[in-house]
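Heads up: the structure comes next, in structure tokens.
In this view, the complex is presented without one of its protein chains, the others remaining in place.
And then subunit A:
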Amino acid sequence: MIETTTETTTGPDVVELLIGQHMRIRDLFARVEESEGARRREAFADLVRMLAVHETAEELVVHPAARAAIEGGDDVVDDRLAEENHAKHLLKRLDDAGPDAPEFPDLLELLRVAVLDHASHEEQHEFRYLRRNLSPDRLAALAGAVRAAEKFAPTHPHPGAESATANLAAGPALAVFDRVKDAVRAAVGDSDR
């Protein structure tokens, strides 16, 4: 599990950061829906990168913590991972079709509903209990790892990370997920994997 110890209890905790990401994802979907042509391709790339960053942070940081800290945590996390896999499958279909395809809006709608439902389940069944069961220090430490991942997020570019971000975002959507995961692992260290 990845955790950094340099961050302390100041600033938002991990749950707050993740809820903020859910809201940004929600608004990025709206941006893709509203745009066309080159702007849509750009907005879609932003959305893919944000999804990659968010799911990476959850997979490497939040879900392992939830397995240990929540009663029935393994089952709760397994349900979330199944939802994530379903969403990734939809994302691949969407990505294969491409932003200019006629079926893109319908596929995007399927993905949007899947992602928002998944986010809502996390907030209700996972985050709420993380906050109840983990100490403020631990929540802040987890936040540090999420912030490290967030350096690759589109709406909060980190100084010096722009070129890395551009490289990460090139190519198929699922490859972006893999590269973001590697980059996050490298950035924050991987203590027990």
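Keep in mind that, in the parts below, a residue touches a chain if its C-beta (ideal position, glycine included) is under 8 Å from a C-beta of that chain, and two chains touch if they have at least 3 such contacts; residues count from 1.
What we mean here is this: contacts and distances are computed from a predicted model.
J.: One chain of this complex is not shown here; going by its UniProt record, which of these names is it: "Dihydroorotase", "Ferritin-like domain-containing protein", "ABC transporter permease subunit" or "Nitrate reductase subunit beta"?
T.: Choosing among "Dihydroorotase", "Ferritin-like domain-containing protein", "ABC transporter permease subunit" or "Nitrate reductase subunit beta", the correct UniProt name is "Ferritin-like domain-containing protein".
J.: Out of A:Asp78, A:Glu103 or A:Asp117, which residue would touch the omitted chain in the full complex?
T.: A:Asp117
J.: Just checking the interface: what residues of subunit A touch the absent partner chain?
T.: Touching the chain left out of view, subunit A contributes residues 16, 19-20, 23-24, 26-27, 29-30, 112, 116-117, 119-120, 123, 128, 131-132.
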